[in-house]
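Here's a structure for you.
Heads up, one of the protein chains got dropped from this complex, but the rest are sitting where they should.
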Amino acid sequence: RGAQAARSPSVTPSNGHSSNPQPPAAPSVRMLARKLGVDLTRVHGSGPHGRILLDDLTPFLAPKPSNGVRAA
Amino acid sequence: MPDVRETPLLVIGGGPGGYPAALHAADHGLKVTLVDEGAKLGGVCLNRGCIPSKALLHTAKIIREAHEMAAYGVTFGDPQFDLAKLRDFVQTKVVSKLTGGIGQLTKGRGVDVVKGRAVFTGPNTVEVSGDQPQTIRFQNCIIATGSLPAMPKPWAIGDDRVMDSTGALLLPDVPKKLLVIGGGYIGLEIGSVYAALGSKVTVVEALDRILFMADKDLVDPLERRLKTEFEAIYTNTKVMGLEATKDGIAVKLEGAGVPASLTFDRVLVSVGRRPNSAGLGLDKAGVHVSERGFIPIDKQRRTNVPHIFAIGDVGEEPGLAHKATAEARVAVEAILGEPAEWNPRAIPAVIFTDPEIAWAGVTQQEADKGNIPYEALTFPWAASGRAVSIARTEGRTKMLVDPETKRILGVGIVGAGAGEMIAEGVLAIEMGAVARDVLESIHPHPTLSETVMESAELAYGAATHVGKPRKVAK
Partner (left out) sequence: MPDVRETPLLVIGGGPGGYPAALHAADHGLKVTLVDEGAKLGGVCLNRGCIPSKALLHTAKIIREAHEMAAYGVTFGDPQFDLAKLRDFVQTKVVSKLTGGIGQLTKGRGVDVVKGRAVFTGPNTVEVSGDQPQTIRFQNCIIATGSLPAMPKPWAIGDDRVMDSTGALLLPDVPKKLLVIGGGYIGLEIGSVYAALGSKVTVVEALDRILFMADKDLVDPLERRLKTEFEAIYTNTKVMGLEATKDGIAVKLEGAGVPASLTFDRVLVSVGRRPNSAGLGLDKAGVHVSERGFIPIDKQRRTNVPHIFAIGDVGEEPGLAHKATAEARVAVEAILGEPAEWNPRAIPAVIFTDPEIAWAGVTQQEADKGNIPYEALTFPWAASGRAVSIARTEGRTKMLVDPETKRILGVGIVGAGAGEMIAEGVLAIEMGAVARDVLESIHPHPTLSETVMESAELAYGAATHVGKPRKVAK
């Protein structure tokens, strides 16, 4: 459901940018990133709100020679 | 002359840190030796902590609920207590059943269990004393020796009417008047049990409120209720001395508007716990210890000595059973050479009083202190159909979200069953969920879990059952 056209009329705008140092990624994604030695703060998340999905780590898996489909 | 045993992995301590570490390692094919000096495996948690306290709290809850049913037109006679039977239920049907189960699990997984006290004699050896004296030489070691109740010297007057949590959970009797020193969760939980059994309970807390680590708005509903169940809660109050007399323990107090002296039939000292690291021979192994007795560890739960790890209460705070168990997995995976890392975004905390209080992730007071920007979205349970139908409307569910992205930073709940409900909050935080993820996840009606969904709704303006958005932006 793509209805995230955030309507948030009465939200007090805050000074800060979203300062969370921990990229939005599920534990399974974080584990795979550790296995692959990937720094998640440098990965672009394709999920809703930039959430990093397992698929986003596919480019970091051992290169499969024939199909170069999924380069980020 | 003691035996010498060789083991790839030695685990010292069989509590919720140690025994899962041993099981987990065994499941991955490691040969493990587990040493514990207790009569039964399970550590503090199973033998004299989480488990007996919760069995008693369950009893207390039903006693209160039965009483409150009068408002619904259902009246019971006053409950009769058979303390011996209650003790037996807790110790035999609950504690021994579970500790026995752990014995079976370790056996089933082929873990060698050694009964005795282990003391390091070098970086790769411990000496075990007790029934099975021996030397154990290990390749890797996980220290999970836990913690002990703090008993400040001046209060250790050698009278068994002055108890720590271990003593109080054995239910020696139901004192007419009980003093609880320390308004932390252990004191309040055990105090609630005795209050339900008929004791007049007084709580003394040195700080200006009970449960200081929890957000005040979450503590308020509990405090209001405890004030009706307890004789008194004295905050900003110091205990200046205990004296054993024929009539009871005479206690000197110091605090504004607080009686200078009171006498109690029993006193529970619950002012914290200290890491169990003394006398372990850590210096012989070369393992550092902090001034307060904690063993410093890294993200893999490794001490300064690379093949020695520490988990549970003896390592870092918070001292919680589930934290110890989760660390066990990290330490074992590190030993197995996997890229394990201790990096939870939410360690839930639960106070099993009635109402319960539970939180996970960032608390509001932490966010305030750390200048973390947030919006606090609070859904009052008075607007929950479920809460109304069980007559428990004092609860509230609070969600802290990032003001920009609406990412969920923390969840706090006070109310009946909060301890089960917080699991959803933990998952949301760990998954990196935004409020919309929770609000669009359909929550069954009528349940209290709907309050989590409706607090998430507030991030986008209004919730179905709250007229005016209650939102605090920071």
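Labels for the chains are A and B, by order of writing; each one numbers its residues from 1.
The working rule: a contact is a pair of C-beta atoms (placed from the backbone, for glycine too) under 8 Å apart; a residue touches a chain by one contact, two chains touch by 3 or more.
Note that the structure is a prediction, hence the values are computed from the model and not measured.
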Worksheet item: Where the complex has a chain not shown, which of B:143, B:219, B:431 or B:459 is the residue touching it?
Response: B:431
Discussion item. Could you pull out which residues of chain A are in touch with the chain that's been left out?
Written reply: 1-3, 5, 7, 26-28, 31, 53-54
Fill in: For chain B, the residues touching the chain missing from this view
16, 20, 23-24, 27, 45-46, 50-52, 54-55, 58-59, 62-63, 65-66, 69, 71-89, 93-94, 97-98, 101, 104-105, 108-109, 320-323, 325-326, 344, 346-350, 358, 383, 385-386, 388-391, 417, 419-424, 426-428, 430-431, 433, 437-438, 440-450, 452, 461-462, 464-465, 467-468
